[in-house]
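See structure below.
Note that one protein chain is taken out, while the other chains of the complex remain in position.
Here is chain A:
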Amino acid sequence: MRVFVGVKRAVDYAAKVRIQADKKAVDISNVKMAINPFCEIAVEEAVRLKEKKVAEEVVAVSIGPKQAQEVIRQALAMGADRGIHVTTDMRVDQELQPLAVAKIMAALTGEHDPSAWLLGKQAIDDDSNQVAQMLAGLLDWPQATFASEVEVSEDKKSATVTREIDGGLQTIEVPLPAVISADLRLNEPRYATLPNIMKAKKKKIDTVDAASLGVDLAGQIEVLEVSEPATREAGSKVEDVDALLAKLKADGLL
């Protein structure tokens, strides 16, 4: 089976971000970017499927400007076989929105015929958590979101997926092809080792212009303003439980 993995280039988890002067977006010029952590987990799972001889080919797909190739290279260094770079100059943290991303992926699906899409459950820039669900809807494939365990059946016709849900864990079986989204505890991604970093240079990345896919890329949501979270004000101390209750009541919280 062929597994497609989405890899998004997002602001690095440790980077300190600022808001643009016009308050229309986060300022991403000269901020350290990296592979979205949940996408990295998805890549790791796909590579493990390949190592278990369940998957024959793992293809890493990223949408974005030319620097998106950096995260594809990282996926290749982790063990993906080849990459597809869908080029666009739209900002992937807010201009290119989940529905357009899902439509791009659906268009690629028709052309390349993967047996599964493995995606991160969300990206840490826009935190939308929508692409996997929308992609499954567009393709009319089953979806298994928030996966913490993925087991593909011997005949490769279905997958048993353990999902992290509010009440605990839910185990479902989905026929393949399907869309699976990775939660935090699915695996611990490997480091890209030096020999694999070198080998990744020889792997192929195909480039496709997003505008050539016949997909409406326009956003459905307009960002009116981006603002910093309110600064937390200092708390106060109370003497005892009675005083606490009195204060909570006085503040209308109880």
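Here is the rule we go by: contacts are C-beta pairs under 8 Å (C-beta built on N, C-alpha and C of every residue); 3 or more make two chains touch, one makes a residue touch a chain; residues count from 1.
In this section, contacts and distances are computed from a predicted model.
The chain absent from the displayed complex carries the UniProt protein name "Isovaleryl-CoA dehydrogenase", chosen from "Small ribosomal subunit protein uS7m", "Ubiquitin-like 1-activating enzyme E1A", "Trafficking protein particle complex subunit" or "Isovaleryl-CoA dehydrogenase".
Residue-wise, the contact with the chain that is not shown comes from A:125, picked out of A:81, A:125 or A:164. The hidden chain makes contact, of the residues A:165, A:198 or A:218, with A:198.
One chain is missing from the display, and on chain A it is touched by residues 11-19, 26, 30-32, 34, 37-38, 40-41, 70, 73-74, 77, 122, 124-125, 127, 184-185, 188-189, 191-198, 201, 226, 228-229.
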